[in-house]
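One chain of protein is taken out of this complex; the other chains stay put.
Our next item is chain A:
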Amino acid sequence: MRLFLIVEEPIDVGAIVTGAFRPDCGAVATFIGTTRVDEGAEVEGAIASVEYLEYEAYRPMADRKLEEIGAEIRERWEVGHVSLVHRLGRVDPGEPSVAIVVASPRRGPAFEASRYAIERIKEIVPIWKREVWSDGYVWVGSQVGTRSVE
């Protein structure tokens, strides 16, 4: 199983987590990022809301950046296993868009490294998401889109 992965289909969270189990590690920390829909705002008398998120990536740079983050983690912490998986394309509300699994002999490094991984993904991996609303879309972080109210 590849450990650093960009996928266009639903993330198999169970397989990624159990893939981290190993006899020399007593702690497996997971972080799963799921798509969140904030409460809709009223626009011209109707409640607008996010229908889904859509992700795109600059590949293969994004794949390599995931691997780089894995290498950074191995330099900083004693870990037995690191897996980072990000999904692209349409992701419906409540579905996983990113999964991070770190196994370590003890819990401290596992927790710290998984937190580090999500912060680094948000910092250096060339992936972008747009919120697709009932009345248009907006690129998160750029505030560029087709919604009249943005």
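Going forward, a contact is a pair of C-beta atoms (placed from the backbone, for glycine too) under 8 Å apart; a residue touches a chain by one contact, two chains touch by 3 or more; residues count from 1.
One rule holds for everything that comes next: contacts and distances are computed from a predicted model.
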Protein name as given in UniProt for the chain not displayed, "Molybdopterin synthase sulfur carrier subunit", "ABC transporter ATP-binding protein", "Elongation factor P" or "Cation:proton antiporter": "Molybdopterin synthase sulfur carrier subunit"
Touch with the omitted chain, as defined above, among A:Ile11, A:Cys25 or A:Ile127: A:Ile127
Missing-chain contacts mapped onto chain A: 33, 55-58, 60-62, 64, 86, 97-98, 118, 121-130, 139-142, 144-145
